[in-house]
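With one protein chain removed, the remaining protein chains of the complex are shown where they sit.
By letter and in written order, the chains are A, B, C, D and E; residue numbering begins at 1 in each of them.
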Amino acid sequence: MSPFDYTPILTQAVDELSDSLSYQGLFHQYKDGEPLPSGKTLHHIVELARAILFPGYFGNPAINSRTINYHIGVNIEELFGLLTEQIQAGLCFGVENNGLDNNENEPCRESATRLAAQFISRLPSIRHTLATDVEAAYYGDPAATCFGEIICCYPIIRAITNYRIAHELYMLNVPLIPRIITEMAHSETGIDIHPGAQIGHHFTIDHGTGVVIGATCIIGNHVKLYQGVTLGAKSFPLDEQGNPIKGIPRHPILEDEVIVYSNATILGRITIGRGAIIGGNIWVTESVAPGMRIVQRKE
Amino acid sequence: MSPFDYTPILTQAVDELSDSLSYQGLFHQYKDGEPLPSGKTLHHIVELARAILFPGYFGNPAINSRTINYHIGVNIEELFGLLTEQIQAGLCFGVENNGLDNNENEPCRESATRLAAQFISRLPSIRHTLATDVEAAYYGDPAATCFGEIICCYPIIRAITNYRIAHELYMLNVPLIPRIITEMAHSETGIDIHPGAQIGHHFTIDHGTGVVIGATCIIGNHVKLYQGVTLGAKSFPLDEQGNPIKGIPRHPILEDEVIVYSNATILGRITIGRGAIIGGNIWVTESVAPGMRIVQRKE
Amino acid sequence: MSPFDYTPILTQAVDELSDSLSYQGLFHQYKDGEPLPSGKTLHHIVELARAILFPGYFGNPAINSRTINYHIGVNIEELFGLLTEQIQAGLCFGVENNGLDNNENEPCRESATRLAAQFISRLPSIRHTLATDVEAAYYGDPAATCFGEIICCYPIIRAITNYRIAHELYMLNVPLIPRIITEMAHSETGIDIHPGAQIGHHFTIDHGTGVVIGATCIIGNHVKLYQGVTLGAKSFPLDEQGNPIKGIPRHPILEDEVIVYSNATILGRITIGRGAIIGGNIWVTESVAPGMRIVQRKE
Amino acid sequence: MSPFDYTPILTQAVDELSDSLSYQGLFHQYKDGEPLPSGKTLHHIVELARAILFPGYFGNPAINSRTINYHIGVNIEELFGLLTEQIQAGLCFGVENNGLDNNENEPCRESATRLAAQFISRLPSIRHTLATDVEAAYYGDPAATCFGEIICCYPIIRAITNYRIAHELYMLNVPLIPRIITEMAHSETGIDIHPGAQIGHHFTIDHGTGVVIGATCIIGNHVKLYQGVTLGAKSFPLDEQGNPIKGIPRHPILEDEVIVYSNATILGRITIGRGAIIGGNIWVTESVAPGMRIVQRKE
Amino acid sequence: MSPFDYTPILTQAVDELSDSLSYQGLFHQYKDGEPLPSGKTLHHIVELARAILFPGYFGNPAINSRTINYHIGVNIEELFGLLTEQIQAGLCFGVENNGLDNNENEPCRESATRLAAQFISRLPSIRHTLATDVEAAYYGDPAATCFGEIICCYPIIRAITNYRIAHELYMLNVPLIPRIITEMAHSETGIDIHPGAQIGHHFTIDHGTGVVIGATCIIGNHVKLYQGVTLGAKSFPLDEQGNPIKGIPRHPILEDEVIVYSNATILGRITIGRGAIIGGNIWVTESVAPGMRIVQRKE
Partner (left out) sequence: MSPFDYTPILTQAVDELSDSLSYQGLFHQYKDGEPLPSGKTLHHIVELARAILFPGYFGNPAINSRTINYHIGVNIEELFGLLTEQIQAGLCFGVENNGLDNNENEPCRESATRLAAQFISRLPSIRHTLATDVEAAYYGDPAATCFGEIICCYPIIRAITNYRIAHELYMLNVPLIPRIITEMAHSETGIDIHPGAQIGHHFTIDHGTGVVIGATCIIGNHVKLYQGVTLGAKSFPLDEQGNPIKGIPRHPILEDEVIVYSNATILGRITIGRGAIIGGNIWVTESVAPGMRIVQRKE
């Protein structure tokens, strides 16, 4: 008896949900032959990059100085292939979404190949900077017992690795892909760093959950944040249609050696001067001079 | 020699842990032939729902307007089957845990089938509302480049999708399953929305980590929250045994067009009036009039 | 034509990334024949422990009082084997990273076996304490409908289970492994409890995202925290080289029946006295007497 | 341009292939709520049975005399559950295909449960007989080095195990499932034993590929076959419609201690007497007296 | 100590095996951007085709007459995409191996698309013929209980399905792919049918292991073979270099209603006339007149 009941309900739901009016703006129309952005592939790309950057910690652990050359060779090859495909997917995606004419702005495999190779040429420098971030995490935490523990366990390493990878792709104007990569780290660690932010060396975040670093932030060297810190926009000018104007600098600048304690909120294009210390749970919307120390008023 | 050592230890541990006194209240006794709630199946159910709601973005990407009917048909079928099973599992679970007599309140496949069909009949309306949430996220963030980026990357979309699915099941009085679905999104995004909350259209949360929306919240249309916002209970009356009384409205009401900035905490059954703005890092326990703007005292 | 372009770029990247200078401190050198710490195996270890501690809720659901003995027997066996391997991996890792001479401090399978057996002998007591945590979560939340919902869905149960497992391993001086286990829960729940912290029975955290509990915290019985609470260090003394001195008590003590509301920050080796209540969004750096109630100043 | 071409072709193929006339007799109509025969599940069932019958050789290898009880307990439980489901699927399948009225002959879970329990009660006797088959293979092959090698590698063990399992299910009148189980072994080993055949103890086949043993064969104890041997039907009487009449004994009887060499073909309901030896590559259609030796004529 | 020993051995093996002289003729040089033939993908293609041809027996079993249209639609789409890719891979492979100039004979996605669509347009006719093969198997075996058992279990159905798929691709001049598909069935069933053979309707093979049907065989309608039958070439003329000349008809023709019993060998371009019966274990190298019955001489 029950089949008599639900058949028309299911059939009607299929019909309504297949009606093109109902999926306006929520439907991604596939173009035949184009690669597609894939969260799964991007996840694998990040794992490959980690295996290359921190050999023996991620990827195949049975690696030694005799065989490292083989492993890095194979991983670079695979990374190059997958990244080319995903960059191409990102370029296609960008073209569609900007309503550009496909013929004049063809996002071809050729340029994806070039961008992937450029990205790979920057891996040594990414590793160099990540080494400073590992140091910063180690020397900033009395509970840390060794570099290995930092690399294996600390959420900041996961978040900053994804960010540094994504930032390079962002600088190469690859659409969509960088943001997917930083959001992966956001989901895993609760640390939300926009790929457009600029972050110096020896950067660290303790614990990390709830940190937000906005798209136009500029962060110097040897900066340390704690959990729950927001580096956000205060407000943003609207255009004539009442929509936010894109691309305006609207997030803070943190100079070298700034420390921001947990749950502090720093908003707007202000400057926190070199060596300033921002106390926890406070709300800062005006620039802070170098060396200053701002704390919550005692209750 | 070592086998001589550990054998009695392991054997004793097995015996102690198999002793029925030791697992009182921590043991779920399986009833033969009943389906079981499964996190893995519910995860797949949510993926199917996403594939139906946002075709081409989730699920099989190689979908086009000619074939969308096939794909939605197959996905609805699979969703219907799995959901029927999980709803039945939830009903069984509810019966047991409420100590009801199984014979009088038999949670049969029949009613699970009906509830699953009812849920499916609401999918078009869920999609309709989610479209407004995507719009709200896009127009509320200057860093957003297109709708596709919102749908693919923004944690709010993941959280609000799970919530809107779970809320429908909650309204159908399905036990347990709705909460598992919202907790999945909580784990992935750090956004904790109770399935019992009522949330209007054009809702968005920026960044999102640390947001808590309690079970009896009522949220209007065009409301925007930032990361770390709590819409919680202030305190709750206890019954004669000193246990909290269940089911009392105890969370805030946010009227249309309210904005709440990061890390603000709003507690108790108070009302934040239409268009009010609550500043970051503050603690609100009394109602706020429409159009008011509340901010943290400057340090 | 494109192969002509990218070949030298890839080859050079491989060479630079295989250069031993470039991976100084970021490379984990595998020792032939030693087991390796594996996130995947540790994940499975935690799943086995959950299946043993909460039979029927996790692991094979089709378990009943007749067969529980078989299932716990098989799970204990598998847990014992995998844990021995991972403890050995942790011991090897610890030796290397402390620069100890491998011959004098050989982390042998023998001692890993003993430690794994000791851990297993504590599982009944871990289950006993977890039962009190489930109670605390249930009686502390008006939205909770039954114990089963708490065990299946509530992030605190996931976080406290991993912590209680990791803490036992920490007390057995197993390196690295405990921290990996608590960081798994941190990633899933946003609750960051250091395995070194000491936490009494009937402990709960509501919602949980953003909670940080530092390595030297001491928490009594019947304590309740809300989301975003930090129990952190205020500052830490540096040694002559300017590095933090490890091992000094630097986090708060919370006595029995303390409640800390959302986003409060409690820093330094201070004592929050029995039954004290700390309001939300505040910053506490000095001890609080028993029974006191501290709240944010009204705006 | 290409999308213009293939769309109508695909659409027409879908339409033709969905036309109910076109799948007459090739379509298995699912009945809502009934389990379905699953090759994958049956494969797992056979693996469980092997793990029970040959502990330590198949299934979890890390088993010892202390823990064997746990492992067999868990495996029997799982086997019982899966087998109940698959027997039920087989019963449903049988009902449909015999055009029986579903109401009068309801293949219920009840009887599947009973049949699965009966099967399990025969496992000790199946193991007992398989032990004789292992012996026969070992003593019959000068190349065999130990019992372990026979159990791990010899195709006959795989084939005879599947046959002895399937034969018990066949004797319980379970439809379809027995044949799927023997065909799995046929595919893996090239040995095709019909589940209806009756085979005594100490049975072996050397090499095995190409052996066929028909449904009504009766084989005594201590019989040995070589590769390519056929024990088949000579011809079969037709009914009035010209279709073969089912259920008539039509395959050979081999008495105890018969040996049949490679590629010999023995056809029809004839008897090969005790201790007879049939040479290779010959064709036998008449009974052979006990102790006789039949060989191919020399060229 | 052991690392000192094996390092040079491994290093030398790597060097020798990477030396281009050593892999002459055994190396498949990948061309950047071209798809590659994949056994795994072809396996999935065959599974999709089976799900389309025998709905409910293979693929998703929970299919019914209301939803068959959705499932066939989705499966055809996926089949079309994967087949296009594999046909393209086969075309590329063919070009390389024939030393053709890549520019003049470019195996483009365009023609792969066309061939895949042509293949799909023939699926209804393949299903039609397979229905006759199922009938032939059923009416030819007294042990068969229903069509469902034939479709699920009988090796001939697996073998003939792969052959009929592969033969269509062979007729479209797709290189390599057809042979991989028939060899899959060969491995699973021991039935080796070359994709070039021509086979009429109502074809069946009983048991099947060891059957060989050569590339230029022509087989009529209602033909039945038993296990171990060879339809092979007797000898083949050599060219001036002593290599076999390709493409000459060299395998037998079997007219309608021929039966060939087990292990018979029929060699050369001879004709077995309509209705002839070839006995088991014999060797036939000359044509047989219609209606004749050939048997092995009695011993």
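Just so we're on the same page, contacts are C-beta pairs under 8 Å (C-beta built on N, C-alpha and C of every residue); 3 or more make two chains touch, one makes a residue touch a chain.
Being a predicted model, the structure only gives us computed values, none of them experimental.
Peer 1: Could you tell which one of D:E77, D:E168, D:E183 or D:E257 touches the chain left off the display?
Peer 2: Touching the chain that is not displayed is residue D:E77.
Peer 1: Using the document's definition of touch, tell me which of A:G73, A:G275 or A:P290 contacts the absent chain.
Peer 2: A:G73
Peer 1: Which one touches the absent chain: E:R114, E:R179 or E:H222?
Peer 2: Here the residue in touch with the unshown chain is E:R179.
Peer 1: In the complete complex, the non-displayed chain touches which residues of chain A?
Peer 2: 60, 62, 67, 69-74, 77-78, 81
Peer 1: What residues on chain D make contact with the chain left out of this view?
Peer 2: Within chain D, the residues that touch the unshown chain are 52-57, 61-65, 68-69, 72-73, 76-77, 80, 110, 113-114, 116-118, 120-121, 123-124, 127-128, 130-131, 134-135, 139-143, 145-149, 151-155, 188-190, 207, 209-210, 226-228, 261-263, 279-281, 295-297, 299.
Peer 1: Given the full complex, what residues of chain C touch the hidden partner chain?
Peer 2: Here the touching residues of chain C are 7, 11, 14, 33, 66, 70, 109.
Quick note on the criterion: only the chains that are shown with their structure count from here on.
Peer 1: Looking at chain pairs C-D and A-C, which one is connected by more C-beta pairs in contact?
Peer 2: Here the pair linked by more C-beta pairs in contact is A-C.
Peer 1: What's the rotation, in steps of 5°, that superposes chain B's Cα atoms on chain E?
Peer 2: 180
Peer 1: Please report how many Å separate the Cα centroid of chain A from that of chain D, as a whole number.
Peer 2: 56
Peer 1: Which residue numbers or ranges of chain B touch two or more of the other chains?
Peer 2: Residues 14, 62, 69-70, 72-73, 77, 190, 209-210, 228, 263, 281, 295-297 of chain B touch two or more partner chains.
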